[in-house]
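Incomplete set of chains, arranged as in the complex.
Letters A, B, C and D mark the chains as written, and numbering starts fresh at 1 in each.
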Amino acid sequence: MSASASAPSFSSPIGSGVSDRLSKKASRHVKERIIEALLFSAAAFSVFVTLAIVYVLVKESWVFFETVPLSDFLFDTQWTPLFDDAHYGIMVLLSGTLTSSAVALMVAIPLGTIIALYLSEFAGFKVREIAKPFLELLGGVPTIVYGYFALTFLTPILQKIYPDLPGFNLLSAGLVMGIMIIPYVASLSEDAMRAVPMALREGSYAMGATRLQTALWVVTPAATSGIASAYILGISRAVGETMILAVAAGMQPNLTFNPTEPGATITSYIVQVALGDLPHGSIGYQTIFAAGLTLLLMTLAFNLLGYWLRKRFREVY
Amino acid sequence: QVLVKIDGSSTVYPITEAVAEEFQKMKKNAVKVTVGISGTGGGFKKFCRGETDISDASRPILKKEMEDCAKAGIKYVELPIAFDALTVVVNPKNTFINQLTVAELKKMWEPSAQGKITKWNQVNPAWPDAPLKLFGPGADSGTFDYFTEAVNGKSKSSRGDFTASEDDNVLVQGVSRDNNALGFFGFAYYDENKGKLKAVPIVNPKGKAVMPSIDAVMAGEYEPLARPIFIYVSAKSMDRPEVKEFVEFYLKHGGKLAKEVKYVPLGDADYKHAMDNFSKKKTGTGFGGEAEVGVKVSDLLKRNPKE
Amino acid sequence: MKAADLAAIRAIITRAKRWDLFFSLLGILSLMVGVLTFTVLFVDMAIQGVPRLDLDFFTSFPSRKAANAGILSAWVGTVLVMLLTALAAVPLGVAAGVYLEEYAPKNWMTDIIEINISNLAGIPSIVYGLLALGLFVYYFGFGQSILSAGLTLALLILPVIIVATREAIRAIPQSIHEGSYACGATTWQTVSDHILPYSSAGILTGVIIGMARAIGETAPIITIGALTFIAFLPPAPFSGEPPAGLFDWIFAPFTVMPIQMFNWTSRPEAAFTINAAAAGFVLVFMTLAMNGLAIYVRYRLRKNIKW
Amino acid sequence: MQIPTGFEAGVEGATLKADVRDLDFHYGAFHALKRVSMPIHDHKVTALIGPSGCGKSTLLRCFNRMHDLYPGNRYAGGGIVLYPDNTNLLSPDVDPIEVRMRISMVFQKPNPFPKSIFENVAYSLRVRGMTNKNELADRVEAALKGAALWNEVSNRLKELGANLSGGQQQRLCIARALASDPEIILFDEPTSALDPIATASIEELIIELKEKVTILIVTHNMQQAARISDYTAYMYLGEMVEFGVTDQIFIKPQKKATEDYITGRFG
């Protein structure tokens, strides 16, 4: 808490210095400073964590990029770093990440938004109080459990509808991932909607608007920035999700945007390698750091976008 | 604290786990044993830093790993402890495959097949015009290394467009759900899922199609897809009585326990020989850092190990 | 107002209300997608796993025989890791949250910290795993210990706790702050006498929710190298010979619930799938219980505080 | 409490637009309005005054069923009859949306929607299903003129409503309320968040508006009530203490309580 910056200045000094009873107490001052310094270091620690992440990823990736030219990494269309004929086209993993994320978001964003609107504008107090924690539970289920659910429950059902669907596919992993993300989108959007002042809602209702009109024409526009950052959090979650894809999507590096095919994502590649047989210090081992760096940069971009959105459009109620 | 630390291959894990379980029971928990799964490579990494006493390995130690160990002054004894029979499987609805030759497997799996060999009839015109769906362990597993070495003649040389998973159950599921699938993995997974899968007899170098089985491996007939699996024991740790005792227990009871978890035990003579190497502290590897297919375990144990 | 006008208005209202109804149904339907998925998932797991849940399951170590295998080391490991996670993350997170709300001046440094925290919250857990592998396991040499896992998960939930702390503090009316300062309290007195006590409910809720998330994390624990077979328990926290022995437990090997579950699902024998379902059930139940606890705490403590 | 005076007395030429009869209202367990009765005269300004918390806003918000938005609120007896239809606004058979379409409201703090100035005013037309562009433009212009805002905003209709000054925002809200040709407009302390100059302009506007529409206004500023209203009702602790022609209430209140309040002896 910073005190006012500039000193009040009298054109002619008043009194003769500061009275003893009002002067600053050194001991108190020092103690407060020490505590503040401690608390500051706790806050600054988070910066250290980020730096450590960047350091670890860049250090190993550095060696990687000394062997593999960046252009290969970005433009090669094959990802076979562990094979004899090694290719390092991150696009392959990116395509899997993007495809599965797209499927997930196609589930999570509409459903999450509808649920948020429903809970904040339509549902009674009781429904909301019960439904919200319940939804949050959905977000709390360990993702590995979702992974097996996708593999052993959803995929067979989808195969009944669409018999050509392979046993591992981005579709079913993506769908389940979408359901996992619903709570994040719904809960945050709902918070943003509820933060819209009642005065705006009353204004709308007083004009004779219905709930839906109020929800869509007044509440949603007023909560745009909050809803947008909820979506961005959803995207980050989708891009970073690991176990569901590792279990249910097939881990087949496959340059495709077709969700009915199996695919590998950046995250599932990293666990795969972590579980495997790779000698340390080999180029294959370093690929996971290069992949991790790519992932970090992606989520960083999304997060910054979200931060900017929040700042830029901070509630103009 | 009396602790034996083991880490490494997921393939070897079930045997080591069984041995550890029995050993601790015998010692009434006076000795603690931990078994981790970080893959053969991950295991060697820790092993060569001196963090573990024993490393499970589904392939011999490689050059780079030997150097790491040498740098850290870690010496080790290489002990084969069982065989794994790599099993090639197809969907039970598949009626046209009754056996496969290594050449046919190679046609399916070699790097040049990538994107080209996508139908069964491209491998053998007698087979139907149906898509060929391949499943295999992850490219970073010892199982994959051995299979590519045995089939394509070079470790890690393979096509890349197949469904890979570190989790063999995932492969079982994949093959059992897809009529046009072909896959390979350790024998144990086939044995547990016989109902859902059809194992394919492999034509061995002598021209005989052999169905994978414990007996066939022990008889030396299931070639070239039977591979030995190993533990590496750190020479420094061997001086600790609990490690020594554990390894001896391993070599004494490993065969029986391996069979219990569906692996193929070595011959009795081989275990004796291994015990002998162990007590003489014959450090180093019999492979010299190269992958090799079709080595007889008895020959291997006789080699003069290099470090 | 004329009768015709009124009729026109009524027609408009009827039409608009039909849309209202339609959307209400859509909302309930969407909610049901979530609720039903959860129910199916939970019931499916319960049907498979619950018959396996007896006392032995909780008091047995893992075993190669599915029927004897239990989750003793896994749940004890989970509890210990969570303990360490909480010990590390709560003081740090709360202190950071208090700093940002009560002390931070408006300058670029604060901006950086704020952006950074919101970034950390969005970083995938697997990246934390890579950090831990590079930093804790190798650089600091903590190995695969409760310490490494606990710190990794602590970093993972740090942003959750910071955000919860800040929100809880913001919920305290400004008038309470001002009341305290007007009494002549220093910033720290205000924090310790008012801010922390009154925000404890919100902070506690955030901590529990963060822990509920951490408890199910699999990927980062896999990347630091998961130990799986542990047939003994780590020493009880702070039980050893002081001073050094007090912290023996944090360097102890361990395994956790999701790893145990992951391991069982990848075993060949079908019987292990049932164990996996049972472990999964326990895991989900643990997270449910923690979330339930969070809701209860929020409700209870809020009742005691009136502004 | 006996029936308040004022039903009979009146300003010349006034007919009734609405009529509050024995109204009881509860916020959950709290009994906020106690058998309140008062008439609302057509095309007049009626002011509600009384100390904070006496129930002025509560009564006002009954007129457009605003209380329906919150759970636990209860119209517990009596009603508000609207003329000439003679319908009880509070009857459960009456659709609150219909009521709100006929009775507009302006709030204490200006609450423009986060939309353009044009869309703010057009809003009440859009909810009535009006989509014709020209018609909308005409009606919006008329409403803005009616709210004495047209000159100031005619060339910035696309700007956000929130960019206007407080007084302009409040006039925007009045325009919004006017746009749909309501029969009654409710004002809840419409100037308490405004500066004196803006206040004066709003007061002037209200006096003009009664040509077109009936007005009910809550204010805690007695001078304001005296300046702009034709009738004044004094409430206290949820009861209607006195109702009458404004001049009479301020110059010669019937009740001691009213006098005490008006002369500032308390409140």
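Points to keep in mind about this one:
Rule of thumb we're sticking to: contacts are C-beta pairs under 8 Å (C-beta built on N, C-alpha and C of every residue); 3 or more make two chains touch, one makes a residue touch a chain.
The structure presented is a predicted model; accordingly, all values stated were derived computationally and were not measured.
The stoichiometry of the full complex, written with the chain labels shown, is A x1, B x1, C x1, D x2.
In this text, only the chains that are shown with their structure count from here on.
Here the chain-to-chain distance from subunit C to subunit D, counted in touching steps, is 1.
When the interfaces A-B and A-D are ranked by C-beta pairs in contact, the top one is A-B. Chain geometry summary: the mean Cα position of subunit A and that of subunit D are 47 Å apart. Distance from the subunit A centre to the subunit C centre is 16 Å, each centre being the mean of its Cα atoms. Contact of a single residue of subunit D with at least two other chains is seen at positions 97-98, 101, 127-128. Taken residue by residue, subunit C touches two or more other chains at 13, 16-17, 225, 265, whereas all remaining positions touch fewer. Viewed as a network of touching protein chains, the structure does not reduce to a path, ring, star or complete graph. By the document's touch criterion, interfaces exist between A-B, A-C, A-D, B-C, C-D. Residues 9-10, 37-42, 44-45, 58-59, 62, 64-65, 68, 111, 133, 138-142, 144-145, 148, 154-158, 160-167, 170, 173-174, 177-178 of subunit B touch subunit A in their complex. Subunit C contributes residues 1, 6, 9-10, 12-13, 15-17 to its touches with subunit D in the complex. Residue ranges on subunit C touching subunit A, taken from their complex, read 13, 16-17, 19-20, 23-24, 26-28, 30-31, 33-35, 37-38, 40-41, 44-45, 91-93, 95-96, 98-100, 102-106, 112-113, 115-131, 133-135, 155, 158-159, 162, 186-188, 209, 212-213, 215-219, 222-223, 225, 258, 261-262, 265, 276, 280, 283-284, 287-288, 290-291, 295.
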